[in-house]
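A single protein chain has been removed from this complex, and every other one stays in its place.
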Amino acid sequence: MSSLVRKSAAGTMESSDVFVEIEPADGLEIEIESVVQQQFGQAIEQAVRDVLCGQGVTGARVRLTDRGALECVIRARVETAVRRGKESA
Amino acid sequence: MRRSMLFLPGNTPNILINGDALGADALIFDLEDAVSPDEKDAARVLVRSAIKALGYRGCEIIVRINGIDTPYWQDDLREMIPLRPSLIMPPKTSCAQDVRTVDEFIGRLEGELGFEAGTVRLIPLIETALGVENAYEIASASGRVAAIFLGGEDLTADLRCKRTREGAEIAYARSRMVVAARAAGVDVYDTPFTDVNDDEGLVLDAQTAKSFGFTGKAAISPRHVPGINEVFSPSMAEIDYAYEVLEAIRLAKEQGRGAVALRGKMIDAPIVARARQTIEAAEQLGLGGNRHEK
Partner (left out) sequence: MKNDKLTPSIAEAVRQCGLRDGMTISFHHHLRNGDYVLNMVLDTVAGMGIRGLTVNASSLFDTHMPIVDHIKNGVVTGLEADYISGGVGAHISRGILKKPVIFRSHGGRPYDIERGASPVDVAFIAAPTSDPMGNCTGKTGPSACGSLGYAFPDALYAKKVVVITDNLVPYPLQDWSIDETHVDCVVKVDQIGDPSGIVSGTTKITRDPVGLVMADTAAKVIAASGLLKDGFSFQTGAGGASLAAAKYLKDIMLRERICGSFGLGGITGYMVDMLNEGCFETLLDVQCFDLKAVESIRTNPRHREISAMHYASPGARSAVVDSLDVVILGATEIDLDFNVNVHTDSQGRIMGGSGGHSDTAAGAKLAMIIAPLSRARLPIVMEHVTCVSTPGETVDVLVTQKGVAVNPRQKELAQRLRDAGLPVCGIDELKARAEAMTGVPQPIARGDRPVAEVLYRDGSHLDTIYNV
């Protein structure tokens, strides 16, 4: 477990995918833009928090542009972005 | 029953999430050619997450990892083996040692995870001239090998010939693969047909593969799946004949006759074995109705 060292991104803007941008910050800041905001906004935020917690990230600014991705896709993209953000460039 | 194996690009959520609806008997989650080098990490995580969440009920799960000459294949296996996929497909397998390299690494991971050794099996992809020449040693290199799979695109590049619709250029490789697989007692799968819009060509190509003795065929497009399934399912005529064979055998036994003829041909042990395989396949696929009751 280590914290983020750089800005990173994962995913795409294709339908059923999500584009995740993440950068080091103090505390958690999560911004979600989704085509299913009303129906799944809360669920998406919870999934993001789960993954960050599982990856030991406590400080991050996260921005999601969601094109109707399933939760397993959102989790995968956030995890990839976090892993990338932990690697020194 | 594995007739069709459909490639799913490993980093494309839109296609991954519907994989189990496309009619394929097996799904090949592709971490290799379908994924660009800078997305290998993302594809691994996505495929792992999708398999875990969606389960793909009714489909066998195969993962094509990156080649052992790349920096990716061990990370691929570290992500995938915990999911216990049915099969791992190592690409560009050219000799028995290639198989053993992957075999040993999987064995180590299985040990770490506390899995019974040999849970995850292999379907080496043979797509080089050397690989074809070594097909038997590849097929018999490890108890993990469940099948071998011919890759016609890379092979023809290696052979320096053109891939054609009719496929005369891979006829030798096809024969050699089938002989090697059967000699080693494993299954054997044919290369995908690459023209997505040529439905007729696909069916002809699948029929050719079946006539060579292949167990089934891979597809790069979902459009090819129904055609492959149809070709590699026993036909009604084959099923009818199989039941006739078994009935003739039963009658002969009843009447205490040794030699049995059907439609003017002697029925010997291999024909009976074939008939049993056909009926078993038909029953697995729900074909042939209630005939076994008669």
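In this document, chain identifiers A and B correspond to the written order of the chains, with residue numbering beginning at 1 in each.
One rule holds for everything that comes next: a residue touches a chain if its C-beta (ideal position, glycine included) is under 8 Å from a C-beta of that chain, and two chains touch if they have at least 3 such contacts.
Small disclaimer: the values here were computed from a predicted structure and weren't measured.
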| item | value |
| --- | --- |
| Given B:17, B:87 or B:125, the one touching the chain that is not displayed | B:17 |
| Interface residues of subunit A (partner: the chain not displayed) | 15-16, 35-36, 38-43, 67-71 |
| Touching residues (missing chain, whole complex) on subunit B | 15, 17-18, 20-23, 53-54, 221-223, 226, 286 |
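Basically, only the chains that are shown with their structure count from here on.
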| item | value |
| --- | --- |
| Subunit A and subunit B: spacing of chain centres that average the CA atoms, whole Å | 37 |
| Footprint of subunit A on subunit B - complex, ascending | 12-14, 17, 41-42, 45-46, 48-50, 52-54 |
| Subunit B-touching residues of subunit A, taken from the complex the two chains share | 10-11, 14-17, 69-73, 75-77, 79-80, 83-84 |
